[in-house]
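Take a look at the structure below.
Every protein chain but one is kept in place in this view of the complex.
Chain naming follows the written order as A, B, C and D, and within any one chain the residues start at number 1.
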Amino acid sequence: MSTIVIIFYFLAAFTLATAFLTIYSRNPIHSAIYLVLCFFSIAGHYLLFNAQFLALVHIIVYSGAIMVLMLFTIMLMNLNKEDEVHKPRITRIGALVVFLIMSVVFITIFINSKTITGGYDTSGEDFQSIKVLGKVLLNEYLVPFEFISILLLTAMIGTVLLSKKEKKNE
Amino acid sequence: MNTLLTISGLGVFCLIAEIFNLRKLLIPVAIIGLLAILGLTISEFNIPSSHYNNMIVVNRFSVSFSSLFIVLTIFLIALSGDFYKEHQSKLSDYVAIKIFLLAGAVAMVSFGNLAMFFIGIEVLSISLYILAASKRLEVNSNEAGMKYFLLGSFASGIILFGICLIYGATGYFNIDEIFQLSQGAGIPVWFPIGLTLIIIGMLFKIAAAPFHFWAPDVYEGAPSITTALMSTLAKVVAMATLYKLIQGMVPAIPTIFENIIVVISVLTMSVGNLMALRQNNVKRMLAFSGISHAGFMLMALLSLSSAAGTLLYYTTAYALAGIAAFAVIILVTKNKDNEDIINFNGLGKTNPLMAAILTASLLSMAGIPIFSGFFAKFSLFTNTIESGYLFVVIAGVINSIVSIGYYFKLIIAMYTKDAAETPSATPFVYYFTAVIAIILNIAIGVFPNTILNLLSA
Amino acid sequence: MDVSILLLSLLIGAIVTYFSGDKLASKVALLFSLVSFMLSLNILYSYSNGNDVSLVREWISLPKISFALLADGFSLVMVLLTTILTPLIVFSSFGKSVENAKKFYALVLFMSFAMTGTFLAADGLLYYIFWELALIPIYFIALVWGNGDIEERKKDVLKFFIYTLAGSLFMLVAFAYLYTKAESFLLQDLYKLNLSFQEQTWIFLAFFLAYAIKIPIIPFHSWQANVYQKAPTIGTMLLSGIMLKMGLYSIIRWQLPIAPQAAKEYLPILVGLSIAGVIYGSILALRQKDLKRLLAYSSLAHVGLIAAGCYTLTIDGIHGAVHQMIAHGFVIVGLFFAAEIIYRRYNTYAIGELGGIRSQAPKFTSLFLIVVVASVGLPGTYNFVGEFTVLYSLSQINIWFVILGGLTIILGAYYMLKMFQNVMLGETNSNSFSEVTIYETITLVLIISFLLFFGLYPKPITDLVHPSLNEIFSTINSLK
Amino acid sequence: METNLALLLLLSPFVGFLFNTFFGKKISKGIAGVIGTLTVLFSFLITICFFTQLIQSGKNFEISLFDWISVGNLQIDFGIVLDQLSLLWLLFVTGIGTLIHVYSISYMHEDENMAKFFAYLNLFIFFMITLVIGNNLLVMFIGWEGVGLCSYLLIGFWYKNQAYNDAAKKAFIMNRIGDLGFLIGIFILAAQFSTLNYSEIQLAIASGKVNTTALGIAALCLFIGATGKSAQMPLYTWLPDAMAGPTPVSALIHAATMVTAGIFMITRLNFLFDLTPEIQNVIAIVGVITAVLAASIGLLQNDIKKVLAYSTVSQLGLMFLALGMGAYTVAVFHVITHAFFKACLFLGSGSVIHALHGEQDMRNMGGLRKVMPVTFWTMLISTLAIAGIFPFAGFWSKDEILLAAFEHNKILWFLASVASIMTAFYMFRLMYLTFFREFRGTEEQRKHLHESPALITMPLVVLALLATIGGIINLPGSFWLNHYLEPVLATKHHAHSLGTQEFMLMGVALAGAIIGIVWAYAKYLKQGFVPKEDDAISGFNKIIYNKYYIDEVYTALVVSPINAISNFSRETIEPQLSKLIFSLGTAANAIGSQGRKLQNGNIGLYLFMFVLGICAIIIYLFIAQ
């Protein structure tokens, strides 16, 4: 078993474990911390694929932006207590059952799917350096890239709209 | 292509207008702008083209549906003026979001690449989350927003997963390439799984059973005008996109998958109709009615190759009736704290025109002749019979019968009960919108050719 | 000139009536219905001179739907029935104030428009559209202007609407199916279709459901009495006088020629069911306490006989059915109008509270009696012509059919005379009953003179419908 | 010319009807009556014209006026025929009709609706003429139903009394039962011959090639029609009740004219009945049973008009007996003589009732002989005639019937004789109770006792005269009627030669009549027996007095079940059916209500369903395959 495989399994186990703990922790702060760890481990996977740029962006966006935003919200709302009452047993069991069914179903169908027996293509070309990504993003994917700005703009206006206090009788 | 650009431009313009305090002009300008865009869009009708590495594909399908979306948006924005009278400072935001939403909608029907599709649907969804939650001081609106947001994001995740699997199977996001590959042998099973997941995600968006649970709650809780938007524009967009997705990615639906569609279609229309029977809240009732219509629209997928025109017709008929109905509903429930049927009592006496319009739109939804809803259902039935699914049609017929029950509940309330209060003055814009919408509805009912055959040539 | 002008005049009439205001509405409606009556006479004249008054225009190219109006003797007779009865019905309401008159009369004219369209349409979908359109005005007429408890009425009228719509939607499916076979909705194309027996059976059933509910044939009649009772009398007249003829007309025009094999196969059941309706309706009518309900059940019995005539698949039966349709149209309008006259004075339909009217209103009594006698089918009235012919055709199928169907002349006499006795005769009623007004007299006299004239001289109608019925009959009989 | 005259004959009473309907209120009662009478008289005169013409030329007059109903290959026109039979009928219909009109002018003058009465009478005459002169069965059917309608109107003339209205309704419905039979008979004939014209049918039958089974059924159906109209078993019960109408109506419609329509029809179609001996037997048996049964009921009735009514039924039974034996002329002969004496009897009873201000119960009469001599004598003559006393008209006709019966079947003869004896008994019982001994009514009535005015007595006298000499038309030996009717009868009926047997039978008949009279004399005049009060009647008498409870039986067997079914349908089937339809809606609503519980607002549940849905679809698509 090569190092890479060991690293993969370790990372995979870590990812799943932290993801699970995220959900399982009763304290939202802990959840957030676990989630950050989870994200880091996913970044590790990206690095395994040699996608350094993506890994970096991932950490910046998720761990840096999204999680900070969440933590900030948690703090803002003063939710850092373990005040969540557990769901009724039936829903918890239901959730668990659904989780199991879904995992089994999906894994079954993927096991049933045609396994790739031969080797994997290695084009040898560079396909994931910043340079290539930049070119693809700003040439072929220019329109979606620009359209993303609309998305973000909408989200921005929306967030403002949702939180802006109105002045009465303007 | 131009459509998308100009719509985005118009959206940005609306935001800028706020800076220069041009609120009074906002809605007229937006409407005029949309009309201009409508003209621009229609001018591209006979010029199929693709832009930017097939990111945007303009063809008759996309142009006709985009035009429909634009028309619906015009109506909705026209209604916004009065609806947001109390929220002048946010008006431009609302209008801008709606226009961006339109941009997302247009992207969804004219995508040539799954990236555009995904971003389009996200623009649409996020706008809707915002609009649903936009009455931030009202718990119901918050709840609606939250429910829609959680379930919607979940569905987005499913769609994303589906896209990912398709990418994994084919290595492309470009649907032309995917279409090519999907015909070849040896495509991994990831592809059908991915496609199934995307379709499930879209079924969620059109509120098909059993993915419909969000719809009634969200429709009820959201501000009425947003409900109008969701039940007309959003539903139509999702349906058109679903059609385009399937048609664009596979040459034909395998029988086994058609079975699924049959089951979901029948289930959806039945659930929608049966649940609507016992509703007291008009918006909620129309939500269930919308669910049942989604079931009908799904029948179009059973005759995939020939149903585009029918689907366009059905969606147009449904959306126009919906706009007319909601114009009346918004008007009637304007200063009320709920939308119960009781508010409609005696409308036939206090405001006969509006009552007539609501009646007409409900009759159209019920599929009574000369209203376009009849032709819509009829051509859908014909198509489906031609594809050999007679029993789905019979289920549809039985559902149409059931649907009379609740549509007429409202009509009866309007004409037989006495009004509790005296009518207040009606802003002209409601009349205008409702009348135009219902006239369009009847017009395409009398001349169904105009739309029915748009996509068949 | 073709028949479309008729539709146009009625439609315009409806619109103009709506805008003419409450005061003028009834007069405007009368004017337009008379105009359309004149026009239909004119068309009839032109038709009998050998001119083609039909109209076929392409309307929708895909699916191929035409705006096809077929004017042959048969449809013209039915159109004429509509255009005569409409002014009569409008006129019958003169001297009685109607709330929201402009809407009311506009709806009446609109309904008449739709019914005329149904009788004329020669394209399946067009026909279906008119068929459904006729349902909406009567729904509102019954709902808004009806009498009795509003909650009950709402339920019953809604049931009526849903029920009839349910039936006709299956007809729509049948049409859609036929379209996939024929690639056209045109009547003649549908006639030419070569359908397997099984297909015919299903299509026949789909049509049957629509017609059986509309006509109604038992056991699909449960909407009828309630709606007749609760609708305003004008609505009841429209329903019973014209609208249910739509179903009977359609049997002959659409159902039998399109699915003749099925009709032949199930002839005993169909005729049997219709005759069961005759007997059941009569028996029910015997013990009704409400005048309008009684008349409703009498109508059930009568139309059962007409339907039986249609389903005998003999030329006589069809002929007789057509005669009987027209006769029944007049007589039932007359009967309901008589009930309305009583209601205007006593404000009740309860038979138990009536009686002793004859001594106060001899003129009314005589007129009413003649209508009653006509409905009983006394020779010399038009009803006899139809009844005789239908019974004759039944006798050719099976002697038992005519014996059972013939019970109508016994039971019919029984319940009608009993009703007449309880309503009109006996010791003078303590409430005063004013004699019929001039409007009411004219209406009744017109109806009666029609019934008597054609009772003695039905030849004009026979001559008019004969060729077209023969044509339909040969279609039914041609091998399929 | 002849056509116009024939139309005039037909329409003259109709004009009277129209006139009295529209202007009756405006003119005085007398004028209304006179106009009504004149129109009938006019018809009578035209009939005489035609009659003399026919006698001279012997040629029928037949014309088709216009096409009426055309059914497939069956063309029915509105045609009239004036031949021996129809003219004979017309003669006594219009003749007696005129007399009764005259009588009514006086009899009805106190009634506020006299004009209407005359209108109805005229309408009746019009329909009766239609019935008689039609040249095909369907025209006859118009008249047939039309007279039924008039009968309905006239029985219920005093419409304020619901019992009278019930009687009218009953008459109409009983008639309609027969009419259904008639109609079915018509259908079968139409199907067989494609025509309903009498002469054409006769020709077709004469040419052979007929389906006798079908004809038998047709004949039976037609006979059922006749039993309705002519009050035979089992449909006779309406006739006694029909006495609710004014007495002239009873005389005209329910004694002289309308009830003989059945005999007219069978005589008209004699060629058909001749082919079906089984049906003829049925007719004869039904006739004789009716005769005996009705006569036996008549024995104990106390209502003067009821007695006459049962006597009518009984006499009609005898006529049917004659018809059943193929002795059509005999039947017709008896119809005519019966018309004379029965009309006279009814009018006479009317005169009595008139004098007693509406009293009809014979127990409250008596001793009227002196006060009302004209009425008494005319009635006595008629009674002798009906009892079959030589040489009154009834003797000859009844004797012919008995003679025919004796030749045909001894049992029939015996029963007919029994009926005759009973007839003689109850008729004289009527006479004795009414005119002899002391007056048993109230003092108030006694004061007002008076002979009726001339307008009433004049028709009585005329009719009594006719009842006396009426037999002349078919006296043994001359047999004028036989010869006269020969052209319309298919089978020539040989006249009896007067032999020993004939004389003996006459003697027996006469003796029978005398026995009846003596029996009545002994009981009612000699002993002065007055029938008991209703409650006191018991035993077999009670059964007879209550008409063998046949009405009750009919009610129990037919009317009550129908009403019960009707009630059951109205109260149970209809609501249940309604409920069934509603239950579909209710079920849908119930599902909706249950569904609402699922839609419980819980996001978790929604997601749960969402995921389950995904799993289900995936499993179905990718695992279950």
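The definition used in the following text is that contacts are C-beta pairs under 8 Å (C-beta built on N, C-alpha and C of every residue); 3 or more make two chains touch, one makes a residue touch a chain.
Everything below uses one rule, namely that contacts and distances are computed from a predicted model.
Of the names listed as "Cytochrome c oxidase subunit 1", "ABC transporter ATP-binding protein", "Multisubunit sodium/proton antiporter, MrpC subunit" or "NADH-quinone oxidoreductase subunit K", the one that matches the UniProt record for the absent chain is "NADH-quinone oxidoreductase subunit K".
Within the full complex, the chain left out of the display is in contact with A, B, D.
The residue touching the chain not shown here, chosen from B:Ser89, B:Asn142, B:Thr426 or B:Asn453, is B:Asn142. Within the full complex, the residue among B:Phe45, B:Tyr167 or B:Tyr431 touching the omitted chain is B:Tyr167. In the full complex, the hidden chain is touched by chain B at residues 115, 118-119, 122, 126, 129-130, 133, 136-140, 142-147, 149-150, 153-154, 156-157, 160-161, 163-165, 167-168, 171-173, 216-218, 220-221, 279, 284.
Although one chain is hidden here, its contacts on chain D can still be listed: residues 596, 599-604, 607-608, 611. Interface residues of chain A facing the missing partner chain: 2, 4-5, 8, 12, 15-16, 19-20, 22-23, 28, 31-32, 35, 38-39, 42, 45-46, 48-51, 54, 57-58, 61-62, 65-66, 69-70, 73-74, 76-77, 79, 84-85, 87, 91-92, 94-96, 98-99, 102-103, 106-107, 110-111, 115-116, 119-125, 127-128, 132-133, 136-137, 140-141, 144, 148, 151-152, 154-156, 158-159, 162-163.
We take it that only the chains that are shown with their structure count from here on.
The distance from the centre of chain C to the centre of chain D, each centre being the mean of the chain's C-alpha atoms, comes to 36 Å. One inter-chain figure worth recording: chain A and chain C are separated by 71 Å, centre to centre, where each centre is the mean of the chain's CA atoms. Multi-chain contact residues of chain C (touching two or more other chains) are listed as 162. The set of chain B residues touching two or more other chains comprises 189, 193, 405. If you check the complex, the residues on chain C that touch chain B are 59-63, 125, 128-130, 132-133, 135-136, 140, 143-144, 150, 154, 158, 161-162, 165-166, 169-170, 172-173, 176-177, 179-180.
Of all residues in chain B, those touching chain A in their complex are 4, 8, 11-12, 15, 51-53, 55-56, 87-90, 93-94, 96-97, 100-101, 103-104, 107, 113, 115-116, 119-120, 122-123, 126-127, 129-130, 133-134, 136, 188-190, 193.
On the chain D side of its complex with chain B, the touching residues are 585, 588-589, 591-593, 595-596, 599, 601, 603, 605-607, 609-610, 612-614, 617-618, 620-622, 625.
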